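Here is chain A:
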Amino acid sequence: MINLIFLPIVLPLLASVIAALLTKKIKITRLFSQITSVVFLIFVGGLAFYIFQNGSIVGQAGGWAAPYGISIVGDPLAILLVLTTNIIGTAAIFYAPRILEEKQERFYFYALYFLLIAGVSGAFMTGDLFNLFVFFEVLLMASYGLIVLGNGKAQLRESFKYVLFNLFSSMLFIVSVAYIYAITGTVNLAHLAERVETVEQQGVLTAVGMILFFVFAVKAAVFPLYYWLPNSYVVPNPVVSALFGALLTKVGIYSIIRVYTLIFVHETAITHSIFIWLAMFTMIFGVIGALSTHNVKLIVTYNIIPAVGFMLMGIGLYTPEAIAGSVYYLMHDMVIKGALFFLIGALVIAAGTKDLRQMSGVIQKYPLLGWVFFIASLILAGVPPFSGFIGKILLLEGGLRQEEFLLVIVALLSSLLILLSMMRIFVYGFWGELMDGLSNERKRIRQLTIPGVVLVGLAIFLGIGAEFVYPQIESISNMLYERTDYISSVLKE
Partner candidate 1 sequence: MLKEFGNQFLDIALWISFVGVTLSIALLVYRTIKGPTNPDRAVALDAIGVNMMALIGLQAINLATDKLNDVILLSGILLFIGTIAIAKFLEKGVIIDRDHR
Partner candidate 2 sequence: MIEIIVSLLILIGTFFTFSGSLGIVRFPDVFNRLHAATKAATLGVAGVLLGAFIFLVFDIGIISGKLILGIFFVLITAPISAHMISRAAYNSGVELTEETRHDQLEKDQSS
Partner candidate 3 sequence: MIFAIFAPLLLAFIIPLLSKWKHKVHTGWLILPIPFAVFLYFLQYVGADFQPQMVSVDWIPSLDIALSFHLDGLSLLFALLISGIGTLVVLYSIYYLDHKEQLGHFYTYLYIFMTAMLGVVLSDNVFGLYAFWEFTSISSFLLIGYWHHRERSRYGALKSMLITVFGGFSLLAGIILLSIVTGTTSIQGMVEQSDVIVNSEYFPFILIFLLLGAFTKSAQFPFHIWLPDAMEAPTPVSAYLHSATMVKAGIYLMARFSPILAGEPYVFIALSLFGLVTLTWGSYMAVRQTDLKGILAYSTISQLGMIMAMLGFGTKVGLFAAVFHILNHATFKGSLFMIAGIVDHETGSRDIRKLGGLFTFMPISATLAIFGTFSMAGVPLPFLNGFYSKEMFFQASLDNTASGAFAETLVTIIPVLAVVGSIFTFIYSMYLFFNTFTGKSQVEELPKHPHEAPKMMLVPPFILVLGVLIIGLFPTIFNESLITHAADAVYGGEANKEIYFWHGLIPAFYMSIAVVVIGAIMYLTKSKWSRIYQVLPGRLSMNRVYDWMVEKSETASQRITNTYMTGSLRQYMVLLLTAITVIVAGVLVKTNGINFDMAETASITTTEVIVTLLIAVAAIATIFARNRIAIILIVGVVGYGLAILFVLYRAPDLALTQLIVETVTVTLFMLCFYHLPNLKKDTSSWFTKSTNVIISVAFGLLMMVVGISAYNSRSFDTIAQYFIDNTYKLGGGDNMVNVILVDFRGIDTLFEVAVLFGAALAIIGMIKLRRNKGAN
Partner candidate 4 sequence: MSIQIILNLLIALMWMFLREGYTASTFIVGFIIGIGLLFLLRRFLPDIFYIVRLYRIFKLFVFIFIKELIMSSVNIVALAYKPKLNVEPGIFKLPVELKSSWEITLLSSLISLTPGTLSVAVAEDQSSIYVHAMDLPDIEESINDIKVTFEKAIMEVTR
């Protein structure tokens, strides 16, 4: 059983290599990728079920005991996120053939996709700080490959900035590891958590923690480090944007959650209050961005940012329920962002333009797309009874209990503006007189809509069926808050 925990990381890598080799025969590659994704999904689902039932599985790579080897930790949080990742990934794999040019598929879309999944899953599951860096690099490298796929002029221009930002933060990551190793002499997360208790110089540790926070914050797109995001996410193909929007920033947030609940928990008065301020500004500037454009894809892209603010808010509040809120929101946001990017991709294909001012009446020809988009927008804004709502009430409750009224008000207002930004697409793009030049590829649009439908369905379930999910989230947040479970499961003698 224990060795199965490596498979969510190693299998996609294997699949990536195979996909790269298969590339010449595009139909076989597609089929291979689809079958493999589904199989992975089923496998990870089973694994998640087992872990939810029986508790964390900790694998020590090569059989070397923690903290000397690398621990791969399948705790409920990690496996939940890996599962969500695979769900979105599978949807993307079925979406991809309809939206990518065949050249793009041939030039390693599938191989890079599997590499991305390997990196993301690894980042979620690793119990080692340096190994986290390595997985970050894997997923970033895959994302670099995906973002340049197609070689557009603007695409390369923005990719360059994207790569630079991430490269810089990766370097800071290494430096942070160096600092931490200097202070604690270890890189295993659980071991670190154990050791930081007795570090005399908490001050410098906190500063190092902040540097590490910024490393993740660049990836998570927290204010004021998110500049790279909107343009970089808007240039690639929609399926790539969906993978980015759903997965990449979330890895950053996950890392913040992990590190700031497990390791840097001793100066919360300073660190976590900084988070609260940053969360507020992240929300504000994110929605401002979303309101500032008529590019539908950019609107959705900007909406990634306030969501990051929400998740950061929970970490900043640092109460079990607020953390639960962050985790719930994290899962929800992965699903709904994936869905929205899929749908926007379909919309852009249908309307033949990204400019909201040039589109109208799309719903008349593509009602399913319109309605799913409408529901997705509501989910995004946190309207009950969908998934966004559950996370939101937990976060708001956390905020109100901590008497962070300003934060709560900002959170609510930004939810409203998120809704406004999305409804503008619905009202001015989907509603209205039937536009000229609307695509006639009904079949293709329908196929492009279906992955979105599936994910929206999942989001609805996460809301209405919250009772099936929430207890898990609650226990995850308690585990995060208590720390001891994680430490003892990794460092068991």
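Some observations on this one:
As a working rule, contacts are C-beta pairs under 8 Å (C-beta built on N, C-alpha and C of every residue); 3 or more make two chains touch, one makes a residue touch a chain; residues count from 1.
Inclusion criterion for the candidates: all candidates are chains of the complex that A comes from, given by their letters.
Predicted, not measured: the structure shown is a model, and the values here were computed from it.
One candidate among 1, 2, 3 or 4 touches chain A in this complex; it is 3, while the rest do not.
Interface residues of chain A facing candidate 3 in the complex, by the touch rule stated above, are 9-10, 13, 16-17, 20, 61-62, 64, 67-70, 72, 103-104, 106-108, 111-112, 115, 118-119, 122, 126, 130-131, 134-135, 137-138, 141-142, 144-145, 148-153, 160-161, 164-165, 168, 172, 175, 178-186, 188, 191, 195, 198-208, 210-211, 214, 218, 224-225, 227-228, 230-231, 267, 270-271, 274, 285, 287-293, 361, 378, 381, 383-385, 389-390, 393-394, 396-397, 400-401, 405, 408-409, 412-413, 415-417, 419-420, 423-424, 427-428, 431-433, 466-467, 470-471, 474.
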